[in-house]
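These notes are about the structure you will find just below.
Complex shown without one protein chain; remaining protein chains in place.
Up next is subunit A:
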Amino acid sequence: MPMRDRSKLPLRPVAPVWAMMAGLALLSACKQPPASRIDADAAAAARGLSAMETVGCGACHEIPGLDWPKGRTAPSLVGFDDIGPIAGQLANTPANLAAFVRNAPAAKPGSLMPAMPLSESEARDVAAYLYRIDDD
């Protein structure tokens, strides 16, 4: 049994704005976070984390903020803030990410990640959470 207190989701705080600025200045185009990463709304992100817990994304992925399980069948999402295109192929936008986590083979033909039982709005919440991952 995952015995965790759901009221204490270990959400990481959003990086302070000055860190973003410094990051932008230093890293220029290659790691510029889309505006959505900065604005992603905290309530949506919290719902996203609980949706991921409910459908069991952790069975295959290590996901920051999810202390159990941490499956290793699929890539860890700890460094998700540093990836370029989603799954190496899709433009890194909230809409694409939401579509991908809900039905990966449809969003990226040939993807080995199966479709997951998320509603469209849950998928948007999951994307909001994933965009708040900040591994630096």
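FYI, contacts are C-beta pairs under 8 Å (C-beta built on N, C-alpha and C of every residue); 3 or more make two chains touch, one makes a residue touch a chain; residues count from 1.
Please note the rule applied: contacts and distances are computed from a predicted model.
Among the names given as "Xanthine dehydrogenase family protein molybdopterin-binding subunit", "Acetyl-coenzyme A carboxylase carboxyl transferase subunit beta", "Cytochrome c oxidase subunit II" or "NAD(P)/FAD-dependent oxidoreductase", UniProt records the absent chain under the name "Cytochrome c oxidase subunit II". Among the residues A:Ala59, A:Ala91 or A:Ala106, only A:Ala59 touches the chain that is left out of the figure. Within subunit A, the residues in touch with the undisplayed chain are 1-3, 5, 54-60, 69-74, 112-117.
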